[in-house]
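As you look at this complex, bear in mind that one protein chain is not there, while each of the others sits in place.
Coming up: chain A.
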Amino acid sequence: MKPASFDFLCPDTLEEALAALAEGGGEARVIAGGQSLVPMLNMRLARPGLLVDIMRLEALRRIETSGEEITVGAGVRQAELEAWTNLSRDLPLLAAAFPWLGHVQTRARGTVCGSVAHADPSAELPLSLVTLGGAVSLRSRKQKRKVKADDFFIGMMATDLAEGEMIEAVHFPKARPGSGYAFREIGRRHGDFAIVACAAVADDKGLRLGIAGVDDRPRVFALPALNDDQFDDALNDIAWSLNARDDIHASARYRRELVRNLGRETLKEASRCRA
């Protein structure tokens, strides 16, 4: 379990990193915390020709608040955001999600944007980003663009990221007063990949439920009010619409039941938090 050989670049400037990514094309990959990429390298599932380490780029290591948005740079480790002073005030959904996110050890190394770039369909951070209606800033040597999170995640470990492009930051909308947030998850063990994870938002626009672990990417749905006759029907149809599959950890049926049960509980909790 040793990686195939690759070149390793640890640039001091973003320009240098972007130039290397542009030249490397499909052979170049960004490495940040390495919590997903390094096991893949060691198993030779991934064989990039060039790794560009972005952790020395100070400009990417910031958490910034501007207006209604929290911007988390590509070099911010999960543990740093978890420990951010304003987390429970400004990003209560993330505060609720962090305990589910891997382990202390993986959070100490893994980055927020790395998890978004990896686009694991069970991952908590992509789910939170999509549920909150966040966005992803992408950067290449030639251009900068900002993509809505829901458009960024395309499928199983597949994103809108193009060759030569890297995530510069992700943007989480700041919590608004009078909104409620909740996060719940069922996994086999503490810290495991979610069988089903639910993120819920209750605000003046209504109820939104994000679901990870079932479809190939995190999905978010608007729901009628909890006391509405249509609520259970809507949740049931959502459960059926997610293309749930059997695997060695859980049946498709089990996943659908969790979407119904856990989804309802998470929405209830978010509504209670709002009150």
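Keep in mind that, in the parts below, a residue touches a chain if its C-beta (ideal position, glycine included) is under 8 Å from a C-beta of that chain, and two chains touch if they have at least 3 such contacts; residues count from 1.
Note that contacts and distances are computed from a predicted model.
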* Tell me the UniProt name of the left-out chain, picking from "Cytochrome b", "ABC transporter permease", "Methylhydantoinase" or "Molybdopterin-dependent oxidoreductase". => "Molybdopterin-dependent oxidoreductase"
* Which residue of A:R56, A:R89, A:R245 or A:R272 touches the chain not shown here -> A:R245
* To do: Pick out the residues on chain A that sit against the missing chain.
  => 1-5, 29, 36-37, 39-40, 43-48, 118-122, 145, 151, 154-158, 160, 162-163, 165, 186, 188-193, 195, 216, 233, 236-237, 240-241, 243, 245-254, 256-258, 260-262
